[in-house]
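For reference, the structure discussed in these notes is given below.
A single protein chain has been omitted; all remaining protein chains appear in their positions.
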Amino acid sequence: MSLLEIKDLSIEFPAGENTVKAVSHVSFEIREGETFGIIGESGSGKSVIGLALLRLLPANAKVSGTVFFQGQDLLSLKPSELRKIRGKKISLMPQNPAGALNPVLKNGLQMEDVFEGNRAEKKEGMKKALKLMKQLFLRNPEKLCTLYPHQLSGGMRQRLTACISLSFEPEILIADEPTKGLDPEAKAGAVDIFNKIKTEYEKTMLLITHDLDLALEVCDQIAVMYAGEIVELDLASKVLSTPLHPYTKGLIRAQPRNGLVPLSGQSPSRIKLPEGCFFHERCRYSGFECSRKHPEIKNYKGGLIRCHFLSLK
Amino acid sequence: MDNAFADRLRKKSFLLPEAYGNEFAKRVFQRKDILFALAVLLFFIGLALFAPLISPYDPNAIDLKNKNLNPSEEHLLGTDYLGRDLLSRVLIGARTSLSIASGVVLISLFLGTAAGCAAGYYGGIVDESVSRVIDIFLSFPGVIFALTIMGVLGSGVFNLMLALSIVHWAKFARMMRGQVLSIKKQEFVLSAITGGAGDFYIIRKHIVPNAIATLLVLATIDFGHVILSISTLSFLGIGLPADVPEWGAMLSAGKEFMRTAPCQTIFPGLAITLVVVIFSILGDGMRDILDPNHEGGEIY
Partner (left out) sequence: MPLPVLEVNGLAMRFRTSEVFKNVSFSVTRGETLGLFGKSGSGKTTIGRCIVGLEKPTGGEILVQGVDILKMEKKEFRKLRPKIQMIFQHPETSLDPRMKAFENLIEPLKLHSGLKRDALMKRGEELAELTGLRPEHLARYPGHLSGGEIQRIVLARIMALSPDFIVADEPTSMLDVSVQAQILRLMQKLQRETGVSYLLISHDLEVLKKVCHRIAYLENGTITSIENINRGIKI
């Protein structure tokens, strides 16, 4: 059964006289207990989707489509109802753990802040949180609570933010670029954290990242985004081991391990998108039809793909 | 070389920041409060500039037969305790206040920028000595400090400007120093250094342009404060010579006739309030406009 169902989500931002099409006609669903990954370059619109789910976009954003979560459309909820969901049922793990923690508050106080209610309730919450911290590889959590955020290493800070975002036992955890700028050791740590969250807590997660290794290790399903739309969607192992879309192939070949072959050219302007397939200018398989007709997303071998080349076969 | 590329480059002047100027203007026009404040300020400046032409009477002409009058057709704002026309005096007073305040703010801005740059950029012993001087100047309460200086220098327009500048520059210097400290660590400054740029070039091209926005906000808000200080000093009777019409001095002289002829306190008081409020609106607006990350949208 699907926990979150996104249908035809489009997001635009006005920029002077023009509009920037950040996300166009994105649809996907996340089943309970599943980890769904969105991968793509920065600027592909993947982070905007995460923010839109929690309605954290600037007021000038034009959002259309529906986001159903447990039978409610998140995009049409009243602010008071939204508050019951934000942080409690859908929780966002911030991109930059260093900036997400208040530098003048001790870590313990920082965690306590999350829990509402009287002292007893707070204590109860903290007890749970401490248990959670132990499980997420934080040794000696009691001592950690008496320290300030700057006294922790990057990896520890990230675990702490993970604990804070999990402490309400949300239904869905959204993680936005959790490994950006981390060194390989901390990246490996992050993979462990997410696997643990997934296997032991059976949490549903939406992982937004450009780190293909993380996506492969953690995700069940992956959507590849390019220029604001999904170009490929399938099981993680299938997408990353036998990619079908030329863009996904390019992403994989660009990894150092796979040859460091750069994709030619740059992402198109989002104010004036190219005719036909958005990727055709950079695509090595580009044919006659690609520059004329915008491809629809189609079923192909159990997954979804947006490419003329495959439908011709 | 691709010809179209070269043509486009030459057509657009890449060396002029015209887009930034446009952006600035656009943001100003989006803000009704700033436009309103600017309009009122321009009106005031216009009045001040043309005060000698438009004021109906000589502001210092004493007419004891017509003293303490209420507004009438002959004297639009009434007259004071010596029968001088209030409208003329308020208009000429605007001249005094605005010109002294601009002088003080410009001098403080210049001194503060120079001292703050030196302290922040060079650090070490320069920073230590400049910062201590700043601390000393900031530790005196402003009005009392200005009073003392005026006591030594004597009254007069130039002395008043000097005294208030001495009081106000330290605020600018301190803020500039903080700005410079954070900017000089940024990587574009480091790459200018490794590119072989000299200290003066870096300060002029990179540090001041990036720091000045914050200082301009402070200057705008401070403009109102300076006008208030001028009035305070004149109210206490040591700012300016008695024959120079000034709002604070008018307030002070009129306070004895508050009950019988309130116009001579109301109108100068209103003028002071209006100018101070305008500058705080402008300062607030500048803060929003000059912030390069300003998006103008709230979270919905």
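Descriptive notes on the structure:
In this document, chain identifiers A and B correspond to the written order of the chains, with residue numbering beginning at 1 in each.
In this text, contacts are C-beta pairs under 8 Å (C-beta built on N, C-alpha and C of every residue); 3 or more make two chains touch, one makes a residue touch a chain.
Note that the structure is predicted; figures quoted are calculated from it, not measured.
Contact with the chain not shown here comes from a single listed residue; of A:C145, A:L160 or A:L263, that residue is A:L263. Screening A:E124, A:E142, A:E169 or A:D183 for touch with the missing chain picks out A:D183.
Contact with the undisplayed chain is limited, among B:N70, B:T148 or B:S191, to B:S191. Among the residues B:P52, B:G151 or B:P209, only B:P209 touches the chain that is left out of the figure. Chain A residues in contact with the hidden partner, per the touch definition given at the top, are 41-43, 154, 180-181, 183-186, 210-212, 250-251, 254-257, 260-263, 266. Chain B residues in contact with the hidden partner, per the touch definition given at the top, are 1-2, 5-6, 8-10, 12, 14-15, 17, 19-20, 186-188, 190-197, 201, 205-206, 209-210, 292-293.
Basically, only the chains that are shown with their structure count from here on.
The mean-CA centres of chain A and chain B are about 49 angstrom from one another, to the nearest whole unit.
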